[in-house]
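As you look at this complex, bear in mind that one protein chain is not there, while each of the others sits in place.
Chain lettering (A, B and C) follows the sequence in which the chains are written, and residue indices restart at 1 in each chain.
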Amino acid sequence: MSLTDTAPQARRRDLRIPLAAVLIVVALAAPLIGTRYVTHSLIIALIFMLPAHGLNLLVGYTGLLSLAQAAFFGIGAYTAGLLAVHLNTPFYVNLIAAGLVSGAIALPLGIPALRLRSTSFVMCTLGFVIIGQAISKNWISLTRGDMGLSGIPKPYFELGPLSFAISGTTSFYYLALAVCVIGTLIAWALVRSPAGRNMVAIRENETLAESLGVPTWRYKLIVFMLSAAFAGVGGCLYAHYLTVVSPLTFQMYYSTTMLIIVLGGGAGMISGTVLGSLLFVGLTEALRVAPELRMIAYGFCLLVLVFWFKKGLAPLINRFWNAIGGSK
Amino acid sequence: MFSTIIEQVINGIVTGSVYAIVAVGMTMIFGVLRAINFAHGEYYMLGTFGAWFAIDYLGLSYEASIVVAVLSTTVVAYVVGQLVMRRMVGAPAESGVLATLGIALILQNTVIFVFGGGYKFFAGGYIEPVSILGFSLAQQRIIILVVCLLVFIGLELMVTYSRLGMAMRAVSQNIQCCGVVGIDVPQVVLRTFVLGAALASLSGVLTAPVNVSVYGGMGELITFKTLPIIIMGGLGNVRGTFYAAMILGIAESLVATYIGLQFRDTVGFATLILMLMWRPHGLFSTQARF
Amino acid sequence: MTSHLPILDIQNLSKFYGAVRAVNDVSMHVNRGEIAGLIGPNGSGKSTFFDCTTGLAQPSAGKVVLDGQDITGWSLNRIAREGRMLRSFQNTVTFKALDVEENLIIAGQMFTFPSLASTFGLGRLSRSRINGLRERARELIKMAGLWDVRHQQAGNLSGGQQKLIQFASMLMPEPKIILLDEPMAGINPKIIERVVETIQYANKSLGVSFLVIEHNIDVVTSICQRVVVLDQGSKLVEGLPQDIIQDQRVREAYLGG
Partner (left out) sequence: MTQTLTRRMLCISTAILSIAGVAPSLTARAYAADTIKLGIVAPMSGPNARYGGFSMHGAELAVKEINDAGGINGQKIELFNADSQGTPVEGVSATRRLIDQDGVDFIIGDVSSSVTLAMQPVAEDAEVLLLNAASSNPKITYQAGVGGFKWTYRNYPTDENRALVVAKYAAEQRGFTKFSVLSVDSDYGRSAITFTKKYLPDFKGEILSEDYYKEGEVDFRSVLAKIRDNGAQAIIMYGLADTTPIVARQMLELGLAGKVVLIGNGEFNTEKTIKSAPKAMEGAVEAAAWLPQYDSPASKAFVEKFTTTYKEAPNNHAYVHWDTVNLLAQAIKEAGTSDKNKVREALSKIKYTSPVGEVTFDDHNQARLPMILLQIEDGKPSIKGAYTAEIQYPAN
């Protein structure tokens, strides 16, 4: 590995800026280098990245293990899908609406749920997913039930006289990338802000935080809503990309996927979540070489993660990042 | 009208007793490990598969297949317990979720890989209906009810009087002190885990004749049914789990009758959430573990 | 500022758990600039009394008046934030995964940012406020003698050092009064001295009043100006420290329990 290659040199140059530049170029040029399959895989990673950021705020920063992410992801997907199909609204309207609706629905759900202790809270949030699915199946007049919403139009923009649609995988990649970059920056700003420090305080010791004047209850509620809003925005990307939203969107599979991304990347780190979503998609797609053994191998990967990478992969990356940061 | 309600309550109790046997294992594992076992339903599936294999491939009788199924699941559970569950003592909740999900994926898809994904037909058991007090039930369901009662009586006795039972109680009360008084915590966790898995597999074999279809993914659904039960029962509380399973069984049965079958799977979690709003610490005190 | 009202005035406070009267009709006050002590045998209701005063538990009856303001029924965080009355816990608690400086900055945050919404900001105003906090934190760290370990995780430090972090944290928001729950429990004599110094420094130089639960009678006599004794949920006696230790009833309460 490059780490050992450069070790013998007495003075090392700070390689961080060049590396970052390379990463940015790779991110921008990815659809041009790789096949559409690669672009598609990256889009899937980007779609999961935002809900994972939301979950990271909740699990990684505030210390609340939640499985409700799929429910808010589904609500966001349905919101965007319904708006796009019925009202043919521009993409940014759907995006904002999906985030707002998910965030707003999280308020009445969060108030009772956040009163619960650890395991009960986890189960309660899982319950939201199960109940969400039942509602989407049975509220047929709104959701078309099991028929689902299909043929969701491609995202289009209407900026003054200018109006254009995003069609094709490559352009969708750039759209998703832009949304994710903004989302990541927002998440980054959140955790860097004093509020982010208070979230960490809640995670570390809720009573102590409370005794130092931190209104823990309100923070938890706000973070729960924010994480739902992130999931909702991810749902909007999902709806527009796959063009289909069905009650299947409400399944624990997505909640656990997001949890795997957060923990695999490294909870409590923004870079961890970014890394985690790429890693997760890379892994599941790489395992496609053996379809029958794929999920078995995936299961083993989870065990490896739990036992050997308790803090996820981000600490390793951090170490690498610091190591290339020049000589001491 | 009234007799319909009675009949539905009986249906609920029969369903509840299946849930109870599976859930009690899960709740005991939670008691000693503080981890939700998302793979628990897979042992139920393994039990069913073991019995199906014994009947279809080895040509054994149903009774013999029960033994084969429970023993083979015990072996699998022992291996999983040694390699994974033992090491999860004191691990954070997130790790527990991921590790057990990983195990669930491995067990489920290994079975699919070995036996094929298609559903199998379970041939054994006593499916002839008998009439009791005007209600018609398959004989197998009466067996399930009786076994459920025996299992719970046995567990109560074991937990109160046996050495393992006392150690389990000790671990669930205060894990730090156990090391001091010479209890080998990982060993207790392992034994509890194997016992819980064996009970789940027993439940799988017993219900197989009435559930007929056997396939690799069947465990997941059972896991989701039992999750709300163990919370409602007060995590780690054996008796509470029994009552919670019965309550859920009856509630499901009534909902299926009067509201619609499509809402049945929602009943568990809806009841759970309503209950948690009313009593955030469960219906049955978590203090009175085991 | 020259008010002669006590900084903290607790009137007829009671806390019942079912039929159990954990605290029964206790009244006491802490004067401005005073270090008051609260002692009593185990199970006498001291901690419950603390919890009810600071909002961790709600009193069944009675009134808590902080600096002329009735704060009965306020939550712990509101009392800390708006009332500037802080409390410590019996077992030392710090944010273990964070370094010492972060620990202190967190402690100061809610007092520097006027509203919840403002804590989400990342602008220049927030930055300058955080920098202000960091400076203050460093001063307090120096004062507490933690300068060398300021970038270490709190959880990796010794119990005594963590105790000091806790004190320094509570001084961050410029509190009016601090309630200490057995500050000397489980720390070695060297640190005890340092804690005593810190308390006295805060009291003299920063004008912070204290109410201290303590078992170490030497400490109580050396720092407290006035002592209240609780026994079985009720106030037994109140007076100067040297009088209290001579008091027959107090001795009986401790010995006869």
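One rule holds for everything that comes next: contacts are C-beta pairs under 8 Å (C-beta built on N, C-alpha and C of every residue); 3 or more make two chains touch, one makes a residue touch a chain.
Keep in mind the model is a prediction, meaning the values are calculated, not measured.
Touch, as defined at the top, links the missing chain to these shown chains in the whole complex: A, B.
Of the options B:S95, B:N109 or B:N237, the residue whose C-beta touches the omitted chain is B:N109. In the full complex, chain B touches the omitted chain through residues 4, 7-8, 11-12, 14-15, 105, 108-109, 112, 116-119, 121, 127, 129, 136-138, 141, 207, 210-213, 215-218, 220-221, 252-254, 256-257, 260-262, 264-265. Residues of chain A that touch the chain left out of view are 34-38, 40-41, 44, 47, 137, 145-148, 150-151, 168-169, 238, 242-244, 246, 248, 251, 253, 279, 282-289, 291-292, 294-295, 304, 308-309, 313, 316.
As a convention for this text, only the chains that are shown with their structure count from here on.
Taken as a contact graph, with one node per protein chain and an edge wherever two chains touch, the assembly forms an open path, each chain linked only to its neighbours along a line. Centre-to-centre separation between chain B and chain C, using Cα means, comes to 49 Å. With each centre defined as the average position of its C-alpha atoms, the distance from chain A to chain B rounds to 33 Å.
Chain A and chain C have Cα centroids lying 42 Å from one another. Residues 30, 36, 84, 87, 91, 93-95, 97-99, 101-106, 108-110, 112-113, 224, 227-228, 231, 235, 262-263, 265-266, 268-270, 272-273, 276-277, 280-282 of chain B touch chain A in their complex. Across the complex, chain C meets chain A through its residues 54, 56, 75-78, 80-81, 86-89, 93-98, 102, 105-107, 109-113, 116, 118-122, 126, 129-130, 169-170, 173. Taken together, the chain A residues at the contact with chain C in this complex read 189-190, 192-195, 197-198, 200-201, 204-205, 207-216, 218-219, 222.
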